[in-house]
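Pasting in a structure now, in structure tokens, and then I'll have a few things to ask.
A single protein chain has been omitted from the complex, and every remaining protein chain is retained in its original position.
The chains carry the letters A and B, assigned in the order they are written, with residues numbered from 1 in each.
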Amino acid sequence: MENAGVLRGAPDTGSYLSESSVKSWLTTTDHKRIAILYAFSITLFFFLGGVAATIIRLELFTPNGDIVSADGYNRLFTLHGIVMVWFFLVPSIPTTFGNFLLPLMIGARDVAFPKLNLLSWYLFVIAGLLTVATLLAGGVDTGWTFYTPFSSLYSNSNVLLAAAGVFVAGFSSIATGINFIATIHMLRARGMTWMRLPLFAWAMYATSLVMVLATPVLAMSLLLISVERIFGLPIFDPRAGGDPLLFQHLFWFYSHPAVYIMILPAMGVVSEIIACEARRRVFGYQFMVYAMVAIAVLGFLVWGHHMFVSGQSPYASMVFSFLSFVIAVPSAIKVFNWTGTLYRGQIRFSAPMLYALGFLGLFTIGGLTGLFLAAIPVDVHVTDTYFVVAHFHYIMVGASVSAFFGGLHFWWPKITGRLYSEKFATLAAITMFFGFNFTFFPQFIAGYLGMPRRYYHYAPEYQIWNVMSSSGAVILAAAYLAPLAYLGWSLVRGERASANPRGATGLEWSVPSPPPTENFDRPPVVTVGPYRYHPEHETHQAPDHPAHEPQRSA
Amino acid sequence: MTGVDKRRVLRTVLLEPLIVWVGLCAVLALTYAYANWPGLPLKLSMSLLFAAIKGALVVVFFMELGKASGIIRIAAAAGVLWASFLFLLTFADLLTR
Partner (left out) sequence: MATPPSALHEPWREPERQHDAMVFGLWVFLASEVLFFGGILLTYAVARHADPQGFAAGARASDLFFGTLNTAVLMTSSLTMAVGERALKEGLVRWARWALIATVLLGFAFLVFKGFEYRDDFEKHLVPGLDFRFTGRAEQLFWGFYWTATVIHAIHLSVGIGAVGRLLLLDWRGEMPSHWMGAEATALYWHLVDIIWILLYPLIYLTGRP
């Protein structure tokens, strides 16, 4: 058996950040350092995708095309989509907070396959370089969905290079998924039973499941497109007997579950923040777990709602429509349970909590408009309009990115060992919420009124909504840039953080900030469930519950 | 190595794989014969059935799924189950289009 006592006498290895040479970073197998490598990479891509979004919003300020050409506009929104989906949203929370926190949360020394973890980062970098090369070579004009025949017959742009980038990024994501699944199964500390896992760990498990089982189908569909393009083999080309809808089936078999790759981790982050900052146990913990697993599984059965107007069989559309309504149930359970967790809580309106509350509202709007789109008649009406654009931005940006920023602030002291300025952070969180709604709510209206997506030149009656949206985007951009300043400042001048500045539960808070290289000086033993923010007998249902004590300073 | 041990080693290392291999070759011969024998019914289903038998032999004995723990069986089943989602729902569209 392992004897941690032997290590006690050895000199303290210090925090995981103590080694600083470039080589030590590029060859590290420490999950915490790999998380930092990923954090740098995805930040670059976030701002690259953001630049594309900025140009798009500038272009749409007026109905006429003024800044870019029609073709340039196609390349811009394709770049924005590819970068934001595969190089920011899909890897965002899993590869940063997941890598950093998962082993800490379950009481492990590292992930199951540390070398594979580093390999996944290198694959991600290669994929990123291919995508940047695509950009430098002139970009792609197919849209992020690579629909045939846009991507096979009618595109003169660098489809192969872009597809290669996404293909490699997919392998990076599969490697991360396999690693997390094996880690959660095999490396939980003694006493860390499945029903004692923090919800963030469960979210990583559900996400990894989707990554491992959906991503290979994306890889195959991109491969088939490449083969069709390079060798002229007829696969999706209807003139040669191919079926263009087959591509959509293959593509959305991945890309709809990919939406859950983007939102499940956000749900995990928000569960941690809300429980801690409301000082309550998570309401209905087991239902939260089952809901996440149900979302991960059902997420594979609803892809056809992207194809209601594609010429798909109406009967299949009905089945997909029904299943899309079904998946709203576990999502709704989660929203109710987060709200239930807040009930009788001693809520601290800290920056992470503001992001989490923003998530709750925006996810609800995004989810409810998703129900509109699951209904075939409504979907047929608003397909390919800004209504759809607004809907998925509420989920992916409003919910996922808010949760990402919430998690960033929540765990910042743990990761860096420094405290940030709560005042600036609060301001940024509020600005982001308003900036986001200002940007995307008008798009619901423009879309409902009939403005189609992916047009750079639009009918003048939609201008008012686009002006609002573009103005909102300025506020949103400011809110995204602000953390660079005050979090950067905190790295240099920030007050040192204690091991547990938030009084949070969870094993990651039981080690120093920043954590030492070996995580725990002896393997922890878990005896209780998560989120012990108040005694067990204190239930939410007690109607005659005495008024709670005034909040103590945290 | 004792005599008993030697026999056990010989059985797991050599004999069991050989028996499985003979089984595989027999099914391959059967597959070949059935497909090329004129006039037999259900050619596609039968050849897929034979392929499934061969695959099962490899999975259960060579890959030792027969002796594997529960989670490994679940992992193996997940791949097949999820692939069946892909086929089922795509054909739900194709067959009613």
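To be clear about the criterion, a residue touches a chain if its C-beta (ideal position, glycine included) is under 8 Å from a C-beta of that chain, and two chains touch if they have at least 3 such contacts.
Note that the structure is a prediction, hence the values are computed from the model and not measured.
In the full assembly, the chain not pictured is in contact with A, B, by the touch criterion defined above.
Screening A:S221, A:S350, A:T369 or A:S490 for touch with the missing chain picks out A:S221.
Remark: the omitted chain is touched by one listed residue; of A:A70, A:L136 or A:M186 this is A:M186. In the complete assembly, the contact with the undisplayed chain comes from A:R109, out of A:R109, A:R196, A:R348 or A:R453. Across the interface with the omitted chain, subunit A contributes residues 1-2, 29, 103, 108-114, 174, 177-179, 181-182, 185-187, 212-217, 219-221, 223-224, 227-228, 231-235, 240-243, 246, 249-250, 253.
Mapped onto subunit B, the footprint of the missing chain covers residues 5, 9, 12-14, 17-18, 20-21, 24-25, 28, 31-32, 35-39, 43-44, 47-48, 50-51, 54-55, 58-59, 61-63, 68-69, 71-72, 75-76, 78-80, 82-83, 86-87, 90-91, 94.
Throughout what follows, only the chains that are shown with their structure count from here on.
As a whole-number value, the distance joining the C-alpha centres of subunit A and subunit B reads 39 Å. Residues of subunit A that touch subunit B in their complex: 185, 213, 217, 245-246, 249, 253, 300-301, 303-304, 307, 311-316, 319-320.
Per the touch definition, subunit B reaches subunit A in the complex via residues 71, 78-79, 82, 85-86, 89-90, 92-97.
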